[in-house]
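Note that one protein chain is taken out, while the other chains of the complex remain in position.
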Amino acid sequence: MQRHLISAADLTRDDAVLILDTAEEMARVADRPIKKLPTLRGRTVVNLFFEDSTRTRISFEAAEKRLSADVINFTAKGSSVSKGESLKDTAQTLEAMGVDAVVIRHGASGAPYRLATSGWIDAHVINAGDGTHQHPTQALLDAFTMRRRLVGPDAGLGKDLDGRRVTLVGDILHSRVARSNVDLLHTLGAEVTLVAPPTLLPVGVETWPCEVSYDLDSTLTKSDAVMLLRVQRERMNAAFFPTEREYSRRYGLDGDRMAKMPDHAIVMHPGPMVRGMEITAEVADSDRCTVVEQVTNGVSVRMAVLYLLLGGAEPAVTHARPTEEK
Amino acid sequence: MSKILIRGAKVLGGEPQDVLIDGATIAEVGTGLSAEGAEVVEAAGQVLLPGLVDLHTHLREPGREDSETVLTGTRAAASGGYTNVFAMANTFPVADTAGVVEQVWRLGKESGYCDVQPIGAVTVGLEGAKLAELGAMHESAAGVTVFSDDGKCVHDAVIMRRALEYVKAFGGVVAQHAQEPRLTEGAQMNEGVVSAELGLGGWPAVAEESIIARDVLLAEHVGSRVHICHLSTAGSVEIVRWAKSRGIDVTAEVTPHHLLLTDELVRSYDPVYKVNPPLRTERDVLALREALADGTIDIVATDHAPHPHEDKDCEWAAAAMGMVGLETALSVVQETMVDTGLLDWAGVADRMSFKPAQIGQATGHGRPVSAGEPANLTLVDTAYRGRVDPAGFASRSRNTPYEGRELPGRVTYTWLRGKATLVDGKLT
């Protein structure tokens, strides 16, 4: 593995499988009377959040604390006024305090990459979501959830998602979750289809390792997992789609549509859900919907990432990335 | 002033000749000229060009003297082989009145390194709403002939039409920064494969091309001439080619960085590659080179845009757009156009001196290297290759995308009206 986790595209198949396998063991810690491991004792991790995201921060914080790391939370409110200088200055302040890892959430795409490569700091950098670029731990927890549900917690150990068909529906254009998932699911051998109105697909999507469709109904019947992405109501005002009603009718998942999915297929959502927009309450509350599991799995996966990056003298060793890939 | 004999220089890349400067004027060009009473510069096969003319620079004064001043900007220009630069109007305050353009013009005169020709704003405050006093700026001591809201597009079609018409009264030209504002809201880089992956707001080629198409049609309709700043896409080339074939009076410029760099570099998220218009694709780069070679694009202009370190040492979205270019322009043109066989040195003289001087109506610049002409000259060691080291820049800013890159060519001497501003690569 590399020193930092910036993009899901940085992970080889072996890296990803190691993380998922490790997360499977981490998940068992949650069943113990003492949900804590001494592994990162004496290591300091900062959660540097330039963007509000209580769920992601709490998930990382739980993971860090279960591994006995010292946790510092830094929430940069009003980051719109404090521009780039503040990222560098804040980073260097943290470095001066002897921080071992920075978990960063930032509204600007590439901010974690800059932090990791600019020479501002030596600490490990873990991307907790940057702009519309990447959110690698989200993709990992999604893959973990899929592997558990579609292959099995024990049966899945050592395995990838070869041949599983995953459909991502919604605002692909503005979604770091979509980008991370396309990269990681492709690495793990899954077949990904993106479904969205053409306005919510980026120019250039044709080069991504996935299929693209404008029609949800035709893809549902051949999906093992359907992941719905949040669609912000503001997008309507920018003419990405005409009305909420029309979006729901064409791209929302309701009970009738869910009934067309294969029996084993699951419904996923990274949260927070906009009920009535991309998902109806009936679907959100059904057994096939893994939203709550995804939250639980998020802690296990983040523990795995923290352990594998920070637990040893250097990041965990897996097979080197083939040179022909970028 | 004394005499200077430049011995054995390949004038415009031709056979080695001697050039004798007497005072501010070229006295004689030939072989075996007498060195008597003259300081001798052994050119030893270096290429002698007319002093370069840059139709597009940002010298930042008044207002942003932390990034550049007229003095440091003209020193950078002399280092790069320039004897005349045009300074864009987006200063603080904006150069939209006779007072501001005269100030910039006077600062240029005082610098002594390079003539500075201010460009006036088309609209008040670059806001695109109300025409600035174009006539007053023309009649001022600065004698403004080129008008531009560069940095912003004159996006209102009616304002653009009026500006094109109005400047005909005194032979001015409007230089358009072609960028449809609505299509580029929140834009961070070229829209395409790379932006899709990086999650950076896309800047579509059509935002540039649609404005160029509109403006050449407007120019045709009102019978004016229009100049297109920093053309950056293959589609823009096609539109300009079509317009010229139709007889429309349009000229266009390309920057050195758009001749060399592509949006693949943005994968580093290093804001040193953030520029307006954005770096485009390989296909665009090749189309721009071809267009510069065949004359569809008339000139190279640097769009020299200095920024202080802190405006680039940050995350991409927060960073300022622009690159410095005066001190690397000739090297990049040699790399992309000469060493590739697309253009000879006479062609370089045309694209970087004769034509820009014509478009900007610069007097005394962009003249042939022959007896009786003003001694505005630059000598280039074309055999040199070396890595770009921004620490050696004369510019106050260091935001070059070429740091550490090996490039050919080195300007060794620059003469402004017979006075050496650069001697053996060092500013005087």
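First chain written, first letter: the chains are A and B, and each begins at residue 1.
Note that in this section contacts are C-beta pairs under 8 Å (C-beta built on N, C-alpha and C of every residue); 3 or more make two chains touch, one makes a residue touch a chain.
Basically, contacts and distances are computed from a predicted model.
Student: Using the UniProt record as the reference, specify the protein name of the hidden chain from among "Bifunctional protein PyrR", "Ethanolamine ammonia-lyase large subunit", "succinate dehydrogenase" or "General L-amino acid transport system permease protein".
Tutor: From the choices "Bifunctional protein PyrR", "Ethanolamine ammonia-lyase large subunit", "succinate dehydrogenase" or "General L-amino acid transport system permease protein", the unshown chain carries the UniProt name "Bifunctional protein PyrR".
Student: Which visible chains touch the chain that is not shown?
Tutor: Hidden chain contacts in the full assembly come out as A.
Student: Can you tell me which of A:107, A:204, A:276 or A:311 touches the chain that was removed from the display?
Tutor: A:311
Student: Among the options A:22, A:44 or A:90, which residue touches the chain absent from this view?
Tutor: Of the candidates A:22, A:44 or A:90, A:22 is in touch with the missing chain.
Student: In the whole complex, not just what's shown, which of A:38, A:98, A:119 or A:163 touches the removed chain?
Tutor: Of these options, the touching residue for the absent chain is A:38.
Student: Of the residues in chain A, which ones touch the absent chain?
Tutor: 18, 21-22, 25-26, 28, 32-34, 36-39, 307-308, 311-317
In this section, only the chains that are shown with their structure count from here on.
Student: Spell out the part of chain A that touches chain B in their complex, as residue ranges.
Tutor: Chain A reaches chain B through residues 83-85, 87-88, 106-111, 113-114, 117-118, 130-134, 176, 179, 202-205, 207-208.
Student: Considering only the defined contacts, which chain B positions touch chain A in the complex?
Tutor: 188, 191-200, 202, 204, 268-270, 310-311, 313-319
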